[in-house]
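Note that one protein chain of the assembly has been removed; the remaining protein chains are unaltered in position.
Here is chain A:
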Amino acid sequence: MDKFDKLTGIAAPLPIINVDTDMIIPKQFLKTIKREGLGKNLFDEMRFDDDGNENPDFVLNKPAYREAEILVAGDNFGCGSSREHAPWAIKDFGIRCVIAPSFADIFYNNCFKNGILPIPLPQEQVDLLMKDAEKGQNARMTIDLEKQEITTSDGQVITFEIDSFKKHCLLNGLDDIGLTLQKAAEIDSFESGLAQSRPWV
C-alpha cells in the first residue's frame, strides 16, 4: 500500500451532503476486475453530460481544481454501497485526502486500505476549510499526518483525531494481511477452541 505522510496540494470544495458511492463511481464502472483506471469516471454522472461532454460547472472540471489532491465535502460522505471502487476512483484521479464532517463507516475503512486519509472534523472547521478551498488553485492546504495537523493557505492550523493503528499503517504503508498473519498462531488457537465451543460453525 502507498504511504501517506505529508501532502501539500489543491483542495476542491464539494459542499454536498450525503455524497454516496453511486455518485462517486456509478455502477456501470464496477464491472472491472482491476483496481486501476477508475479515475476518469470519478463522479461520472456529475462530471459529464449524457453525451460524455464535461459539465463545466462541476468543481473537478474547473481549471483551478483539475489537479486537486484534497477534497472538502459535506456530511456523511461515502454513504451507500461498500464498493471499494469509490476510493480506488478517488485515488486514481489523484485525490489522497478527503475532509468532511462525517464519513460512512465502510467507505472510511476502505480509504485506509488504499493510502487515502479521510479526516472527520466538526462542521465549523469544515466550513472554514471549504472557504479556503473555494479560493482556487493558489490556495494550497497542507496535511501532516504525523503531527495530525491541517494548515490552511493562510497559515491557520487545525488539528485532527485519528486511530493510532490506522495512522501507523498509513504512515508506513503497511499491508493488513501481512500484519494479521503475524498472529497466525492466535488464529490457529482460536480455531481449535471453536471446534470445541461451537462445532456447528
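Convention: a contact is a pair of C-beta atoms (placed from the backbone, for glycine too) under 8 Å apart; a residue touches a chain by one contact, two chains touch by 3 or more; residues count from 1.
Quick note on the criterion: contacts and distances are computed from a predicted model.
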item	value
Undisplayed chain, where the name is taken from the UniProt record, one of "ABC transporter ATP-binding protein", "3-isopropylmalate dehydratase large subunit", "Cell division topological specificity factor" or "Thioredoxin"	"3-isopropylmalate dehydratase large subunit"
Residue among A:Ala11, A:Val59, A:Ala89 or A:Ala104 that touches the chain left out of view	A:Ala104
Touch with the omitted chain, as defined above, among A:Leu7, A:Leu30 or A:Ala139	A:Leu30
Residue among A:Glu69, A:Glu84 or A:Asp132 touching the omitted chain	A:Glu84
Chain not shown, touching residues in chain A	15-18, 20, 22-23, 26-28, 30-35, 45, 50, 74-76, 79-84, 87, 102-106, 109-110, 113-114, 163-165, 176-177, 179-181, 183-184, 186-187, 190-191, 194, 198-201
